[in-house]
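Heads up, one of the protein chains got dropped from this complex, but the rest are sitting where they should.
Just so it is clear, A and B label the chains in written order, and each chain counts residues from 1 on its own.
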Amino acid sequence: MTEPGTSGVSGLYRGVWKGAPLLLLGVVAALPHVYSGAYFIRLLFVTLVWLTTSVAWNILGGFAGQVSFGFAVFYGLGAYTTALLLNSGMNRASCLLLGACVAAFASLLIGLPTFRLKGPYFAIATIGVSEAVRVVMTNLPFTGGASGYRIIEKGAFHQLLHFYFALGLAGVAVIVSMLVQRSKFGLALVAIHEDEEAAADLGVNPFRAKLLAHALGAALTGMAGGVYAGYAAFIYPGGVFAFDISVHILLMPIIGGVGTVWGPVIGSVVNGAVHEELVASFPQLHLLLYGSLLILIILFEPGGVLGLLGKASRVLARARSAGGSHS
Amino acid sequence: MTAVDFANLLIAALMLAGVYAAMSVGMTIIYGVMKIVNLAHAGFLMLGAYFVYELHERMGLDPLLGVVLAFPVFFFLGAGIHWLLVRRIPASDQPTLASLLLLFGLWLVLQNLGYLIWHNEDRAILTARTFSTLQIGPITFSTVRLTVFGAAVASLAALEFVLHKTWHGRAVRALMQNREAGRLVGINTERTARWAFGVGVAFTGAAGGLLAMLYSFSPSFGAPFLLRAFVVIVLGGLESFSGVAIGALILALAETFSILVIPAGYQPAIAFSLLVVALVALPDGVAGLWNKRQHWA
Partner (left out) sequence: MAAILRIERLTKYFAGLAAVKEVSFELQEGGLYGLIGPNGAGKTTLLSIVAGSLRPTSGAVFFQGRDLTGAKPFQAVRAGIVRTHQIPRPFRALSVLANVEVGVKFGGKQKSAGDGENGMGVLERVGLGRAASMPAAELSLGDQKRLELARALGARPRLLLCDEVCSGLTEKETTSVLGLLCDIRRAGTTILYVEHNLKAIMSVCDHVIVMNYGEKLAEGPPEKMQNDPAVIEAYIGKAESI
């Protein structure tokens, strides 16, 4: 419903809007060359890793509405797989891919029994699974148990290399998310979220769709864990399998705007900024903040930051058109 | 293993069961009336522990008295939280993700407030009871465990009394059985829900105090017990509070005797695994009215 005479402008606007993600990617890729401080690049790196996990979780938790409290399992499995394989001499990309495979396989094992459960019970079951895996990994001798596992560094540490791996992975994650959202598969996930039985009554196979969404999310999260492991060179179960990780992974998309492509991105940027600033000075303050934000979001704005922005822009648009009709 | 050893293990399991049961009734009430999975349960356990601890440290109050005091204090805390937050989520006959996430947010807030106030150090409540033992025949009882067990049983008995003899208690039982019918006979569901939430939090806070007498604690102390409470409820079902006792017994026995077969480090995984197994494999029988499985799966 474009007014005559403005279609050229709105067409351009839409074109810019569509090109914006690419522009953003370019900007972020160039950032380390503008601000080359190691601390800043590390901040970017960590944010990009979180971004991947956030977008990944959203495929299952946002599109399909299956809230998992156990994504740390995939993060940790990806981290350990990559670390073990890196030490055996494999090239980084293959390590990451294999980490993704291990995580995806684990997601099938977890999903097969738990996807029969309805929403909140599924969530609780994932807490149980996640913690069980953490306890097992803490006691497992060949991966170093509680004291962790170290990657033997070969050659110098190139911070930028890790940054670009993280950036590339984040880009892949966002692209996957966009593709899913526009696809038949994405439609099935949203239908399942709305009413799983009604979706099945129209031919959707909910079990298989959930397993696939879980595997996609797990694979991406596993690779994020692998990228992190490569950077940190030392991982331990209390770190990569921590319930805390699962909590962060699910909070980011919910705060940013669950069920959308860019909500999780926003959430991860917020997390990156807030986390790094607060975690040094007030380690628990950021979780306190998140908890309060979560409460506010559930009670007042389930669409998160993106939802708020959407409402604000509609209010502005209405005000503008009301003003325009008077002139 | 000698008979005495076995008896000791069994007694330990029974006493643990008592504590687990006391710790889980709070969650059961809240779930039964409002179908809300109270993830903030861990936070209330933690607050209860610190409440009793502070009373003991600052005023020299016997922790048992602290536990008794916890009941009214936490009742008002729970009712207040219900009024402030919980009543704003739409009620439902099935647990909703909104309620789950809301209470999860509350848990985060409570736990991290705890960190802010009390920092990450382990605390413990040490009294004369903590180290003394009681000898009955060949069995040695730890006095503090015996005391806690007694308190747990007493509080469960008190709960049974409240649920059967008070108006609100009967209203709670009615709503747990059939929400619609309860409304039809004139039960004010919101007020009863608020009362039930208050009672649930009261029992949880008191249980936290009891647990503090047994274990050292820090602000993250509630989490392992939260999961155990889930296991107890899911195993035992909701039909009656005897279900909670059954669930508590199964869990306590599994945990206590598992150290005979698996290395101690893996013991926490027992609760977690039992939880998943219970949720997935148990038919409606033991888990009772929880209609958690989809018909065709």
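Methods note: a contact is a pair of C-beta atoms (placed from the backbone, for glycine too) under 8 Å apart; a residue touches a chain by one contact, two chains touch by 3 or more.
Quick caveat: nothing in here was measured; it's all calculated off a predicted structure.
Novice: Can you tell me which of A:190, A:278 or A:308 touches the chain that was removed from the display?
Specialist: A:190
Novice: Given that one chain is not shown, which residue among A:64, A:151 or A:199 touches it?
Specialist: A:199
Novice: Please give every residue of subunit A in contact with the chain that is not shown.
Specialist: So the residues of subunit A touching the unseen chain are 184, 187-188, 190-191, 193-195, 197-206.
Definition applied: only the chains that are shown with their structure count from here on.
Novice: How big is the gap, in whole Å, between where the Cα atoms of subunit A centre and where those of subunit B centre?
Specialist: 33
Novice: For the complex, give me every residue of subunit B touching subunit A.
Specialist: On the subunit B side, the touching residues are 37, 85, 88-89, 94-102, 104-113, 115-116, 223, 227, 230, 263, 265-266, 268-269, 271-273, 275-276, 279-281, 292-294, 297.
Novice: Using the touch rule from the top, collect the residues of subunit A that touch subunit B in their complex.
Specialist: 65, 67, 113-114, 116-121, 123-125, 127-129, 131-132, 135-136, 138-139, 196-197, 207, 243, 247, 254, 282-285, 287-288, 290-295, 298-299, 302
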